[in-house]
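Left out: one protein chain. Kept in place: all the others.
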């Protein structure tokens, strides 16, 4: 079973990540604790979803195919937090960027939910949903590199913002590609390879991103 | 199939509405962009739900009847945004009316979710749920025409507020009536007629309301 190796590895990293983030958070100045809360929440949500997948409780058999819906319940909660984490670097007073953050999260949730519906659909409908999800993804990227970036530069936060936004963009663009070649799309790669790809992406996009955000926050730059 | 004509028509209007709102939003002053975000989000959420209904993915066969649950997932997201949009005219500083908005949205979500449960129930339970949903609806109306209206008048926003609140009330009262005579209630009208009625209501309550809100916002009155 790929599950055993794959998911135990994932669970261990997650648990380790969570504890580490907690230790780092303790040493953050009061106002930066929110970055610690974000990073820890992400890790523990992922933990529960991977635990469910490891126990075989996070997938359903649908349209003649196994759909790992726990992946989407993970993403739909963690990606808005990641975006909020990024937005917190673009403006210290959350209220100033509240509209922007609302738009970002609306587009993001839209992207994940339409991606899930696509995964629950058989061909060719799944591709229609992929296109709709991609449009939402482009809106997310457009908001990050347009108005959010402008706010960050006004606030003199360009250095940490650019680093995090580039990292986020580079990682996130891989997801729709894996989706397209994986079991949700053209099935060009095996489920095992697909799961490993998502594993590497998830660890980097969650734990890696968390470290970079926390270290930027500790430098008092956020 | 009523689906083809009906839903393609709906999808086209929605896509057109979304693009139009985006064009209008570009010309709004910075602080009024939130009205554009609200209008666009509403249109795109409706788009996804109607798309699912058009593909036959948004309904389930339950208790011997087809239930278009995608209608409720649409409403449960879009109606709170409509109410928030209205509340933004009643007080510029969101924090000042946060309690009121929380109460409005709580009652609204309650109304939609109990309406869905009613649609999933067979007679006479569906009518019990209709009554419960109606009570929540009356609370929503009471909050709009009571405390929210008072706030709007204190802020000198009575003109745009009254126009929007009247439009909202006139349109929203039609929904429980269609529900009652339609497939979820007494089945006095056919599913085709019911769907057309909801279509006209939805376009007016979403796209029409959005236009009125955006034009009021552009006049710098919000």
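By written order: A and B. Residues from 1 in each chain.
Rule of thumb we're sticking to: a residue touches a chain if its C-beta (ideal position, glycine included) is under 8 Å from a C-beta of that chain, and two chains touch if they have at least 3 such contacts.
Note that the structure is predicted; figures quoted are calculated from it, not measured.
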item: Candidates B:55, B:106, B:167 or B:197 - the one touching the absent chain; value: B:106
item: For subunit B, the residues touching the chain missing from this view; value: 95, 98-99, 102-103, 106, 110, 113-114, 117, 120-121, 125, 128, 132, 136
item: Hidden partner interface residues of subunit A, rising order; value: 33-34, 37, 41, 44-45, 48, 51-52, 55, 57, 94-95
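In this text, only the chains that are shown with their structure count from here on.
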item: Whole-Å gap separating subunit A and subunit B, where each centre is the average of the chain's CA atoms; value: 30
